[in-house]
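One structure follows; several queries about it will come next.
Of the protein chains in this complex, one is absent; all others appear in place.
A and B label the chains in the order they appear, each numbered from 1.
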Amino acid sequence: MKSGSVLLERAAPLLYWAMLIIALAILLRGHNEPGGGFIGGLVAVAASALLAIILDPAAALRRQPLAPLRLAMAGVGLTLLSGLPAVFLGLPYLTHLWSGGWSTVLLFDLGVFCAVWGTLTGYLYPLLEADPR
Amino acid sequence: MMLMLILSLSVLVAASVLLILSRDTLRLVVGLAMLGGAANLMVFLAGRPGSVLPPIIAAGAETLPAAANPLPQALVLTAIVIGFALLCFALVLIANLARQDARQDSDALRANEPVATDPIKPPVMEP
Partner (left out) sequence: MLLLLPILIPLAAALLAALLPARGQQMIGVAAALAQVLAAGTLLAVLPEGGRVSLMLGNWPQPYGIELVADTLSAALVLVSALLGLAVMLYSFGRDDQESATRNATTTPLMLGLLASVAAVFLAADLFNLYVWFELMLIATLGLLVGHGSARGNEAAFKYLALNLLGTLLVLVAVALIYAASGQLNFAALQVAGQWPDVAAGLRPYLGLLLLALLLKAGALPLFAWLPASYPVLPPAVLALVGGLLTKVAAYVLLRLSGQVFAVHELWLEALGWLALLTMLVGVLGAAYHWDVRRILALHIVSQVGYLLLGIALASPAAAAGTAYFAVHNILVKANLFLIAGLMFASAGHYDLRHIGGLYAARPLLAVLFLISAFSLVGVPPSTGFWGKFMLLREAFEQERYVWGGGALAVGLLTLYSMSKIWLEGFWKAHPEPAASAGAIPLPAYAAVLLLTGLILVMALYPEPFIHLAQVATAGFWHQGSGT
């Protein structure tokens, strides 16, 4: 579905990458300040939605690291894995470990990010493709 | 502040009940989403809102001044995420339903429960 505006079509890929960088920044910022995986994921969804609406869903799909379902599954898998290191140290599952600037929370957040991005684009693309316009 | 929260909660619940009672599928889903919003507000109200101070104990301090209750916020966030996912699902579902039957009338959904023509025996449902 083309929007018909040359400016929008040219700018969309650039905007997409800009929004993805912002999404990642929000994800990392969530470590100590407002932000985090869920909100970052939503921004990433907005970026994909922009491409999907201005160009078409296939174009947005090409620029995603994984297809929506796989992305969501990978995300949930990451969140499940992020709880495991604690178990090997004899702590309860999901106890998060910190070392310097790195932590298992980051892994968890990254998982949430991917899960949100995958799930919502998975809902979005079929709806856009089925649009009668 | 409290009054505003309570008023918006009442309006949300009233509007959502009105929409849920509708036979139109889209209205019903929007009504359920609004009821979800009302439920989230209710969770928020349950935590006795008032303070906007983040519940973080400053370095060196022993106690926390009157800070916001973080638990309801965590609960609301969880509930929002779940509600959001269900809303997306419901919207796709009613879009598919509308493609099958443009009336979008929940009373017209009778493929699973066909109207009986025989006064004694139920209609046969194909597998």
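The rule we apply is simple: a residue touches a chain if its C-beta (ideal position, glycine included) is under 8 Å from a C-beta of that chain, and two chains touch if they have at least 3 such contacts.
Note that the structure is predicted; figures quoted are calculated from it, not measured.
Looking at the complete complex, one finds that the omitted chain is in touch with A, B.
With the whole complex as reference, residues 20, 25, 28, 32, 35-36, 38-40, 42-43, 45-48, 71-72, 75, 78-79, 82, 85-86, 89-90, 93-94, 96-97, 100-101, 106, 109, 111-113, 121-122, 124-125, 127 of subunit B touch the missing chain.
Even with one chain removed from view, subunit A keeps its contact list with that chain: residues 69-70, 73, 76-77, 80, 83, 86-87, 91-96.
Basically, only the chains that are shown with their structure count from here on.
Inter-chain spacing, taken between the CA centroids of subunit A and subunit B, is 24 Å. Interface residues of subunit B, counted against subunit A in their complex, comprise 77, 81, 85, 88-89, 91-92, 95, 99. Across the complex, subunit A meets subunit B through its residues 38, 119-120, 123, 126-127, 130.
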